[in-house]
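After this line comes chain A, so read on.
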Amino acid sequence: MHESLLPVALVNYISLSLVIFLIGVAGVVLRRNPLVMLMSIELMWNAANLLFLTFARVWLNNAGHIFAFLVITVAAAEAAIGLAIVVVVFRARQNVDVDEVAILKG
Partner candidate 1 sequence: MALILILLPIVAGCALFLLPRTDRTISRVTGCAVAAITFLLPLIAGGGGTFAARWLSRPFTASLHWSWGGPAFWIVLLLALCTFCAVLATNMAQTRTMVALLLLLEGTMMGVFMARDILAFALFWDLMLIPPFFALVGWGEHRDTAWRYLIYNFSGGLLLLLSTAAFGVLYGSTDVIGTSHQLVGEWAPWIFAGFAVAFAVKTPLFPVHTWMPATYSDTPPVMVSVVSSVQSKAGLFGFLVIGLPFFANAMGEWKWLFIVLSLISLLYGAFIALMQTDAKRIVAYSSLSHLGLIVLAIFSQNPIAIQGAFIYIVAHALFSAALFLVLGYIEEREDTRSLVRLGGLGKVNPKLAGAFTIAALAALGLPGLAGFVGEIVILTGVFKNGFFWPALIALVPIVLASAYMLRLLQDIINGPERADIPERRDLTWIEGLAVAPLLAALVILGVYPHAVLSAAATVAAPTGSVQVSSTFRRHEALGAPTLALGGAEFRTERLLK
Partner candidate 2 sequence: MSNHIMGVPGSYPILFVIWLVPLLGAVLCWAFGPQLKRFAGVLGSAAIGISFIAALVAWGIATQTSGAQTGAQQPLFTWLQGFDFGLLLDPLSLIWVFIITGVGFLIHLYSVGYMWNDNAVARFFAYLNFFVFAMLTLVLSDNFVGLLVGWGLVGLASYFLIGFWFFKPSAVAAARKAFVINVVGDVGIMFAIFIIVTKAGSIRFADVFANPHALDPWLFWTCVFLFIGAAAKSAQLPLHTWLPDAMEGPTPVSALIHAATMVTAGVYLVARCAPLWSASQDAQTLVGTVGALTALAGALLGLAQWDIKRILAYSTMSQIGYMIMGVGVGAFSAGVAHFFTHAFFKACLFLGSGIIIHELADEQDIRLMGGMRKRTPVAFWAMGAAVLAIIGFPGFAGYFSKDQVIFGALEHGYVWMWAVGLLTAGITAYYMLRLFFVTFLGSYRGEMNPADVGIQTQVAASAATIAHETHEPHAEDHAHAPAWIMAVPVAILGFFSFAAGYIMIGPGSPWAQFFDRSFPHETLPPATISEGVTTGLAVLMLVIGGAIAYQRYATRQALADAPARLKRESETLPAILVRLYYWDDLIELLVVRPSQRLGEFFGRWFDPHFVDGVVREVVLTNRFLGTLVRSFQTGLLRAYALIIVFGAACFAVYYALEGALR
């Protein structure tokens, strides 16, 4: 482990990504707009990416880079599908308030 390669202590990176991750979590729970929810999810994933890159740097292992690359790819695909679903939901209801999308329950 080469923590010295980092500009600041490792703890700071971990804490930073955790905070961003938590903000993303809060966004998912608090917002009713599915688009913002998707964005919050992007925040969470990016927090993870940051962590990957940090550790890749620390361990001098570019597997973290590859992983982050894959995550970005998947995130793109996921965002595309998510937006498509939002669109079809919107088509059916003319709104996308997630609190209103609650036919299924029990």
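The set was built so that all candidates are chains of the complex that A comes from, given by their letters.
Here, a residue touches a chain if its C-beta (ideal position, glycine included) is under 8 Å from a C-beta of that chain, and two chains touch if they have at least 3 such contacts; residues count from 1.
Being a predicted model, the structure only gives us computed values, none of them experimental.
> My understanding is that every option belongs to the complex but just one is in contact with chain A. Which one, out of 1 or 2?
Chain A touches candidate 2; the others do not touch it here.
> Touching candidate 2 in the complex: which residues of chain A?
Where chain A meets candidate 2, its residues are 25, 28-32, 37, 98-99, 101-106.
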